[in-house]
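All protein chains but one are shown in place.
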Amino acid sequence: MILKKLPYFFRKALSNIRYSMLVNLVTISTISVAILIFSTFVMIIFNLTNLVSRFEDDVHIVAYLDDEFVGGNENIKKNLLKLNGIEKVWYQSKENALKVFKESLGENDLFLKDIQKNPLPASFELRLKEGYKDRKNIEAIAAALRSMGIFSDVSYGQEWLEHFHNFMNILKVIGLAVGGGFLFAAVFIISNTIKLTIFVRREEIDILRLVGATNSFIKAPFYIEGLIQGFVGSVISIIGLYFLYLVFMAKVQTLSLLGVNSTSMPFLPPKFLILLVAFGTLLGLMGSYISLGEIFKRS
Amino acid sequence: MILKKLPYFFRKALSNIRYSMLVNLVTISTISVAILIFSTFVMIIFNLTNLVSRFEDDVHIVAYLDDEFVGGNENIKKNLLKLNGIEKVWYQSKENALKVFKESLGENDLFLKDIQKNPLPASFELRLKEGYKDRKNIEAIAAALRSMGIFSDVSYGQEWLEHFHNFMNILKVIGLAVGGGFLFAAVFIISNTIKLTIFVRREEIDILRLVGATNSFIKAPFYIEGLIQGFVGSVISIIGLYFLYLVFMAKVQTLSLLGVNSTSMPFLPPKFLILLVAFGTLLGLMGSYISLGEIFKRS
Amino acid sequence: MIQLYHVYKSYQKGANVIEDVSLNIDRGEFVFLVGASGAGKTTLLKLLFCAEPITSGQAMVNNHSLAKINPKDIPYLRRSIGVVFQDFKLLNNRTIFDNVAITLEILGMNRNDIRRKVTKALKRVGLAFMEGKYPLELSGGEQQRVAIARAVVNSPSILLADEPTGNLDPELSVDIMNILTDINAMGTTVLVATHDKFLLQKFMKRTIIINKGKVSEPI
Partner (left out) sequence: MIQLYHVYKSYQKGANVIEDVSLNIDRGEFVFLVGASGAGKTTLLKLLFCAEPITSGQAMVNNHSLAKINPKDIPYLRRSIGVVFQDFKLLNNRTIFDNVAITLEILGMNRNDIRRKVTKALKRVGLAFMEGKYPLELSGGEQQRVAIARAVVNSPSILLADEPTGNLDPELSVDIMNILTDINAMGTTVLVATHDKFLLQKFMKRTIIINKGKVSEPI
């Protein structure tokens, strides 16, 4: 019944938009700005997550071989690779370790002049598979390594991981709070604005009721109008976001900050854009829905 | 003339608010949310600035005395204190430096076992006065120290300062961009909303004109209404902000993140709150002003 | 068609605007409702199409009990009633054509039928050439005629006309009344609230007098 009338309601909604152009422009632009704020936030979070996942790429474990242990390192390597979550293993001999250390000191090797015995241990560096780079898995692997009894020490940047974990926690709290706040603000502002636009047309609604229109007949074009407003608003906000992004990247490049570029800070991928538009459209629809509900209950 | 009528316009504005309660509630709540977003941002920036200034407190310069230099360090200290921007100077002898270094190594002093000659230099640590902790002043002081010719090296965390500087730059760009964005969004949303509320009353405006009201007579109550809306809206948003602040602090304390507490993250000081309310009030007024201008030009 | 039985209506407690009205209007009747300003004519009509709830009493309109009607049925009751509102109630942001078409769109009629019927109704009230204009571009009398066209376009089973000639000159008033009698002749029950003594005299019909909310009929 309602579905059959959809084309009619769509036409009506479009002509309503035409009729009250000013109000619609105001509404759509408000929706754009509200969603722009929210989507800017989404983009920032998205890039932060990207950045963080690149930090995570760096995560690795170093297991220092006990000086007293004697045995084929190829054998150990094979055993290590059998562990869960290990992608690659490199071996570094005692001699190599010293060489690297000396190189890293450069000319400041004040202390090494007088050394007689190589104090550095041989070690295995373990790269982890995707999905095993979180704290829990790392600690499990480290424990497994220790239990092998052939390593004097297992190191995986415990302290750094701790800090990182803390940082991620703060980020999560702030992200959720701020994101939730923005979301709430967007929903609130959009539904408020739509409430006003519907209020502007309360007379129209009253008249339609008096001449025998059912509630759903009156509401349907408003729903569609809200839907269109939400859709157009969020598409505009994405265009705006892209524009802001370009401006920001240009600005950042002239300041040449931290080597930020379009690979290290990409625009939102299409999936996100589609989600944002869907979200905006839904908001427009919900805004109409809630406001109409209130206005119909009132009278 | 207009001023003499102010009490009348005020009464009129108040009764207008009473007459169109729904519209005013919508407007005021939208203003609150818009300003809440902006003021949350102001608070974050405020606290970040606070935090950063505590980082700055740590800034100091270490000047390493040339091993070949022989002379009274008390004398040097006096001379150093005469330099611009120096607050305090500590002297650290060669022996002391080695002791501290040994302590910092703990049991891992593999390399030190065989050392015959102390390779560490004596040094002066310089604390800077408030206002001299920025990059420019630090470099100037460092240059002055170098030109004294008695130091083998002057170190002030060049690399750290560089990073800090970069970080501050990014923060500035993002802060300005985001802050500007929020500001724009708040102004835009508020003036849009007020535009709608005035549009709701366009008939009233038309009628008033037809019965001989001057433009300023019609506009004045709207200005005052906008002013009141902006004032009430921003006061509400500050109450909301305080509430959010309390919730956030509680949340942060249960998670015991980074030792954040109400001293390290205070609420906005009264000066800022007054500015925010003044800003919101002004926005309300401006919103009315702009919207009325547009609506009057239209007809 | 329309039956009222001890109907009362008050907007505020205590003050009865309609007081103990009992009334019977048969299918196909043509009735004038006359009374001074503020007597309760508009209120009485509003009760009939559920624009206001009755305060007490019993009323049947087109087989719906006004006292017990389900809110969901109100739109369907209203569709069977054409109303010419005293203040027209046109949609200012829709064209004249669209204003008249509303009644038919609500019924889900197809576009061709709508066009045909609306054009005919507008022609009948002498405004065919104005279909593209907007209400505020029309004179008072023209707006009133649009309101009439909207009310009659669907040949409703009941037509309630509240002061339908208040803004019309005597000649046009007679034209409009002729339309109403025509539609009445085709079966519609018509109830016209009016002040116009001239029309009352010219069209001798059943007349109900309302005075301070109480009705009476001259014999």
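A few notes on this one:
When the chains are written out, they are named A, B and C in that same order, and each has its own residue count from 1.
Please note the rule applied: contacts are C-beta pairs under 8 Å (C-beta built on N, C-alpha and C of every residue); 3 or more make two chains touch, one makes a residue touch a chain.
Please read these numbers as outputs of a predicted model, since none were measured by experiment.
Within the full complex, the chain left out of the display contacts the shown chains B, C. Of the listed positions C:E19, C:E105 or C:E142, the one in contact with the omitted chain in the full complex is C:E142.
Within the entire complex, the positions of chain C that touch the omitted partner chain are 11, 34-38, 41-43, 86-87, 137-142, 144-145, 162-163, 166-173, 195, 197-198.
Touch with the hidden chain on the side of chain B covers residues 5, 8, 16, 19-20, 204, 206-215, 217.
In this section, only the chains that are shown with their structure count from here on.
Fewest steps needed to get from chain B to chain C, stepping only to touching chains, is 2. One inter-chain figure worth recording: chain B and chain C are separated by 66 Å, centre to centre, where each centre is the mean of the chain's CA atoms. One finds 26 Å separating the Cα centroids of chain A and chain B. Contact with two or more other chains is made by no residue of chain B.
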